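Of the protein chains in this complex, all but one are displayed in their positions.
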Amino acid sequence: MEMFLYIALFAPLVGSLFAGLFGASKKKLFVGIISSFFIFVSFVASSILLSYVLKTGSSIQVEMMTWMATGDLYIPFGFVVDQISVTMMMVVTLVSTIVHVYAIGYMDHDKGFNRFFSYLSAFVFSMMILVMSDNFAGLFIGWEGVGLCSWLLIGFWYHKESATWAANEAFIMNRIADLGMLIGIFLVYWNTGTLQYTEAFAAMPGLDTETLTWIGIFLFIGAMGKSAQFPLHTWLADAMEGPTPVSALIHAATMVTAGVYLVVRSNELYALIPHIGLFIASLGAFVAIFAATMALVNRDIKRVIAYSTLSQLGYMFAAAGLGAYWVALFHLMAHAFFKALLFLGAGNVMHAMHDELDPFKMGGLGKSMKTTMILMTLASVALAGIFPLAGFFSKDLILEVAFIDQHFIIYGVLLLTAGLTAFYSFRIIALIFHGEDRHTALGHHPHEAYKFMLWAMAPLLVLAIISGFLFKGGFFEMVTQLLPATEYHIDNAATYWTITIGTQIFVLLAIYFAYKKYMCKSIKIPDGTSAMENSFKYKLLINQYYIPHFYEEYLVKPYRALSTIFWEKVDNKIVDASVDGIAKIIYSSGEKTRGMQSGNLSTMLKWMVAGLVILLSLAVVFGLAARHSVEITTILSGLGV
Amino acid sequence: MNPVDISIESLNLVTLAPMLIPIVGALFILIIDMIKGGLDRSLYVMLSLLFLFMDFAALLNASDIFTQSGTMMGVFDVMLIDGLAILSQFIIVGASILFIPLVLTNKRFHESSYPEFFALFLFMIGGFQFMVATDNLILIFVGLETASLALYTLIAMHNRDRSFEAAVKYFTMGALAAGFYSFGSMILYALTGSVEINQIAQVLEADNYANIGFVLIGVVFLLASFGFKLSLLPFHTWAPDIYEGSSAPMAGYMSIVPKIAAFVVSMRLFEFLIHSDIVWLEVILYIIVVVTMTMANIWALVQTDVKRMLAYSSISHAGFVMAAILIATTQANSALFLYWILFSFTNLGSFAMLWISREKNLPPGQSSDQSYEKFSGLVKTSPVAASIMALFMLSLAGLPPFALFWGKMYMISSAITGGYTVLALIMALNSAIAGYYYLKLIVYMFMKEPSVAHQANVNIGNITLSLKTIIGIAAVGTIFAFLAINPILEFVTSFVYNSGY
Amino acid sequence: MMEIGLNHYLVLSTILFCIGLVGVMRRKNLLMLFFATEILLNSVNIAFAAISHFHGDLTGQMFAFFVIAIAASEVAVGLGLLIVWHKRHNNIDLDTMSTMKG
Partner (left out) sequence: MLDHILSILIFFPAVAAIFGFAIHKDSMRAYGISVAIIEFALSLWLWFSFDSAVSGMQFMENIPLISSFGINYILGVDGISLFIIILASFFTMIGIASLSDVKDVKNMIITLLFLQMTMVGVFAALDAIVFYIFWELSLVPMLYIIGAWGGPLRIYASVKFFLYTFAGSLVMLVGILFMAYFYYQATGIWSFAILEWYRLVLPESFQLWLFGAFFIGFAIKVPMFPFHTWLPYAHGQAPTIGSVILAAILLKMGTYAFIRFSLPLFPDASVFFMFPIAILAIIMIIYTAMVAYAQKDIKQVVAYSSVSHMGVIILGTFALNVEGITGSIFLMIAHGVVSGALFILVGVIYDRRKTKMMSEFGGLASVMPIYATIFGLMLMASVGMPLTINFVGEFLSLLGFYQQSQTLTILAGIAIIVGAIYMLTAYKKMFFGEVTNEKNKNLPDVNKREMVALLPLAVITIWLGIYPKPVLEPINNSVESVVQLMHDKAISEEAKKRIPNLNKGVEIIQTPAQEVN
C-alpha cells in the first residue's frame, strides 16, 4: 500500500516537473494532457487507498526520511493515510483531475499554457503534502507550498497590474496567518516535545487549559488565513484575478478548505477547549452572513461565487467549532463538488463573453449555452441546499447541529444565510441565463464551450447531485473512526419536520424572489443613477463594508510612509549621521586647533614656557595638597589610574 | 696633597668602548679629509658603516658581559652599563646602520658631499650612547648636548631655506630645553646633594619625600626638557616643522634615535618616583600621554603633506610609548623596547620611501615635497613601491600581523596588566583614529587615478641599490616580524628585568 | 648688614632664570634670543656654585663648568646658524622664519 501512497503523493510532482520542462517554450497540447494524466494517476491511487481504508478501517503511516533533527527536535517526512486525509485526498485529486482536463480547453489560447499546468500540478502536490503529512511541520510545508502556488497562479497573467497586486496581497495576508500557525507549532513543540500528530495530541490532555487555549488560538489564526476568515478575508475576492480553473480548484474546492481541515485534524485539541470552539463557530456564522451579504449586490459573477465560498467556509467552521467535525468535513466535500462546478460554469460563461464578468451585461445566455445553464443551475440548487442535492444533506445538517446544541443565535444566523445564499446564487443565474438579451448590444456573440470541457464537468454534476444522500451514511461510518461520532438527529419528529421543511420553503421563497426580481424585462445595466445604488446599504455592501479601503488607508499607506521615514529620517539622518558626526567632530577639531602650530618660533617658545608654567603651578598646588594625597588617590582610582 | 692613585682596572674602561668607537671613527674621517679632500661620499658611507659595525660588535660583547655579570659601573662610577643602556644602544646603532646608506641617493644632495656630515653623525651617535649609558646627570647633559648640537648642524647641512629655519627653531628651543634641564637638575642637586640618579632616589626615599613640593618642581623642569626631546604636548611644537624642514631620512632618524635615548633617561629619572607612588606624577603623565597621542593623531588627520603627517604620527607614537614610563612595570618597559625596535624598522622604511620620491627642488606649484596628490595612482605607475608603502602604512596603523601590531598589542597588554584598563582602551581607540590618515595615503595610491603631473620616474626617482637594500630590509622586517617577536621579547625582557626595571 | 645665605643665591638665580624666560618669550631678534638663553644657563651656574659650596662638595661646580662649556659650544653653533640665515635673508627677525606651519 505504501507504493500507492507514494504514487498518489508524487505523481502530481512528476507531472509538474514535466510541464515545467516546457515552461518557457510555446504551447504544447500534450503537456496539458500528460500532466492531467499524472493527476488522474494520483486520483486512482487515492481511490485504491480509500478502498483499502474502507475495507480494513486501519490507516497507513510511512516515514520517508528525516528532515530536521537537532537537539530533541526530530522532524521526518512522514505521511499518513487515514480516514480524514483520504477523504481530502479524494476531493483534491478528483476535483483537480477535472479542473486539469477542463483547463486544457480553457487555457487553449494562452501562451503560458505549459507554465500553467506546471503550476497547477505543483499546487496539487503541495495540497497532497498538506493533507497527507503526519506532523505539523509537514503540514506547514504544504501550507506554505499551496500559498506559493496560489501566488503563482493568481499572478499568472503577470502583465496585469491587478493580478500581481492580488497575488502579493494573498501571499502577504497568508503570511500574517502563517506566523500564527508557526507560533502554534512552536507551542506544540515546547509543550509536548514533538510535532507528530498522534504523540502531540496524546500528550495534550496533560497540559493546562491556558496553554491549550493558546495553541488552539494560534493554530486557528493559521486556519483563518488560508480559509480567508474575517478579518483576513479580503484576499479571496481579489484572488479571482487568476484564471477561472484556478479559482475553481484553489479558491473554492481545496486550498481554502485547508483551514477547516486543520481544525478537523486537531479535533482532539479543540475538544479540550470548547470555549475556543464556540468562538470558532461564532466567527464562522458571522463570516457566513457577512460574506453572503456582500455577495448580494456584487456585479462580478466570480466574486459572487467567491463570497459564497467564503460564506460556505463559515458554515464549515461553525460546524467544526460546535464539535461536529465530521459534518464540517462532509460539507467540505460536498461543497467542493458543487462549488467547483459552479466556477467552471462561470468559466464557460466568461469564455463565451470574452472575459466579461458583469452579469448585468449578459442575460438570456440560456439560449446559446443550454448545457452550461443546466450545470450552473443545478450547482446553485445544490448550493442552496434543496432536497435531494448535496447541499441539503451537508448544509442543513449544520443548521441542525446548531439547533441541537442549543446555539440558537448561530442557528438563526445560518438559517438567514441559507436564504441569502439561495437568493444571490439565483440572482446571477437569472441575470446570466434568463431575462432578455443585453449582450448583443455590447457586441458579444456567446458560444458554448468545448464538448470535452462540458464532459469533464459531468462527474462534478453527478457528485453534486448524489453525494449527499448516497455518501452520508458511509462517510459517517468511515470518518467517525477518528472523529467524535455524534449523531445529529432531532428526536422530536414534529420539530424535525417543521425546521427541515421550514428551511426548504424559506430557501425556495428566496429563489422565487430572486427570479422574480431579476427576470423582469426592466432590468438594465446599472449606471449608478438608480435610488437603490445610492442607498447607504448598497454602497456599504458594494464596497465590502469599506474593509479593503480601511486596510489601504490605515495599514498599507502608513506602513509605506513609516518605511520611508525610517529610511530617510532615521537611518540616514540619525543613525548614520551620528557615526559620520563623530568622524566629522574629530576632523574639524583638528582643523580648528591646528592654528596652535603657527610656525612662528616665538609662539613655539611661548608654548614651551606655558607648558612649564602650567606644570609648575600644578606642582605647587599639589605640593600644598600633598597631605590630602590619600583622597586624591581614591578619586583617581576611579579613572583606573 | 696625597698623590692620586687609581688602578686602571677600577676604571673598567671596557665600558667606554662602545662610545669611543664612533668618536674615533669621526676623528678618523676628519683626518682622512684633511690628508686628501674631495673623496667620494661612498667612501665615507662605508667607513662610517664599518665603525658602526664595530660599535655593534662592542655592544654584543658588552651584552655578553651583562648577561654573565650583570650591571657594570666604570670610570669613577660615572658609566653605567645596564640592560637599558645596552638595549637602547643596540637600537641607536642599529638605526644608524640602517640610516647611513640612505645618503647614497641617485640625485646628489648637498650634505652628503661634506665629510663633516659623517663625522658629525658619528659624534652624535657617541653623544647618544653616553647619554643612555650613565645615570649621572652631568654626563647625561653632556651627551645630550653633544648629540643635539651635532644634530642641529646635520639638519642645517641639508642646505635649504626650510632646513635652516628648522635648524634654528630646533636649536633655539633646544637651548631653552637645556636651560630647563640644568635648572631641574640644579634643584635636585640642591635637595639631595648628588647628581647620581640612584643616589638622589635613595636620599629622597630616606627622608621620605619630606619637601615633595620642591622635588616636584625639579621634576617639572626635567619633564619639560625631556618632554621637548620626546615631543610630548605641549613641548612638541618643533617636531612637525623640523621633520618637514630636514631631509626625509634625517626626519625618520630623528623620530627614532633621539627619542629612544630620551626614553631611557626618563625611565631612569621618573620611574623611581612612580614606584614610590608620587600620585601627581602619575596623573600628569597620564594626562600628557593621553593628550599627546590623541591631539597628535587629530592634527595628523588634517595634514596635506605626507611627511608632516608622518611627523605628527611619530609624535603620537611617542605619546603611545610614553605610557610605558607611566605604567612602569617590567612588561611595560620591555614593551617600550620591543615597540621601538619594530617602530624603527617601519618608520625608517616609510621615511625612506618618501626619500626615494624626493626631488631636487620643490615640485612646481607645490608648497611641499610630498603632498598626497603626488602619490595618487602610484599603484598604476610603480606597483611595487606602492605596495611597500602601503605595507608600512598598515604596519604603522597597527594592522596585524605586521611589525608594529605586536608592539601595540604588547604595550596595551602591559597597560591592562598594570591596571590601566581605561588607558588601554584610549590607546586602542587612538590607533583607530590613526588608521584614517594612514589609510588616506593608501587610498591615494591605490584608488585614485595617477595625476599627469607626476610620472613614475618622479616617485622613485632617487632609487639606488643601497636604498633598495635598506627598504627591502625594512619591508622584510615589517612583514616577518612575527617570527622574530619571541626571541626579541625574551632578550629584551631578560635585560630589562635584570637591570631592575 | 645682613648675612647672605644660600636662599639669596637661589632667589637671585631664580630671578635671573625668569628674566631669561621672559627674554626668550619676548625677543624677536635672534641674537637677543641667544643672549636670553645664556642668561638662563648662567643663572643656573650661580645656583650650582652656591649649592656646591653649601653642600661642601665639588660636583656642583663641576656641573657649572660643564654648563659653561656647553653654553659656549651652543653659542658657536647658534651664531653659525644665525650668520647663514643672515646671509640668506639679511635679517635675523624671528617672525620671518615661519614658512612651515599647520
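In this document, chain identifiers A, B and C correspond to the written order of the chains, with residue numbering beginning at 1 in each.
Please note the rule applied: contacts are C-beta pairs under 8 Å (C-beta built on N, C-alpha and C of every residue); 3 or more make two chains touch, one makes a residue touch a chain.
Predicted model only: the values in this text are computed from it and were never measured.
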Visible chains in contact with the missing one: A, B
Selected from A:175, A:516, A:549 or A:592 as touching the chain missing from the view: A:175
Residue of B:372, B:392 or B:410 touching the missing chain in the full complex: B:410
Residue among B:27, B:43, B:447 or B:476 touching the omitted chain: B:447
Of B:114, B:214, B:436 or B:497, the residue in touch with the unshown chain: B:436
Options B:106, B:421 or B:469, residue touching the unrepresented chain: B:421
Selected from A:24, A:441 or A:493 as touching the chain missing from the view: A:24
Residues of subunit A (touch criterion as defined above) contacting the omitted chain: 23-24, 65-73, 137, 140-141, 144-145, 148, 151, 155, 158-159, 161, 164-165, 168, 171-172, 175-176, 178-179, 182-183, 185-187, 189-190, 559-560, 562-564, 566-568, 570-571, 575-576, 579, 583
Missing-partner contacts on subunit B, residue numbers: 394, 397, 399-401, 405-406, 409-410, 412-413, 416-417, 421, 424-425, 428-429, 431-432, 435-436, 439, 442-443, 446-447, 482, 485-486, 489-490, 493
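Methods note: only the chains that are shown with their structure count from here on.
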Averaged-CA centre spacing for the pair subunit C and subunit A, given as whole angstrom: 96
Euclidean distance of C-alpha centroids - subunit B vs subunit C, Å: 26
Centre distance in Å when subunit A and subunit B are each reduced to the mean of their C-alpha atoms: 77
Two or more partner chains touched - positions in subunit A: 594, 597, 599, 601, 605, 609
Sequence positions of subunit B contacting 2 or more other chains: 168-169, 172, 176, 240-241, 302
Residues of subunit A that touch subunit C when the two form their complex: 594, 597-602, 605-606, 609
Complex contacts: residues of subunit B adjacent to subunit C: 137-138, 141-142, 145, 149, 152-153, 156, 161-162, 164-169, 171-172, 175-176, 178-179, 182-183, 185-186, 189-190, 193-195, 240-241, 244-245, 302-303, 308
Footprint of subunit B on subunit A - complex, ascending: 583, 586-587, 589-591, 593-594, 596-597, 599, 601, 603-605, 607-612, 614-616, 618-620, 622-624, 626, 629, 632-633, 636, 639-641
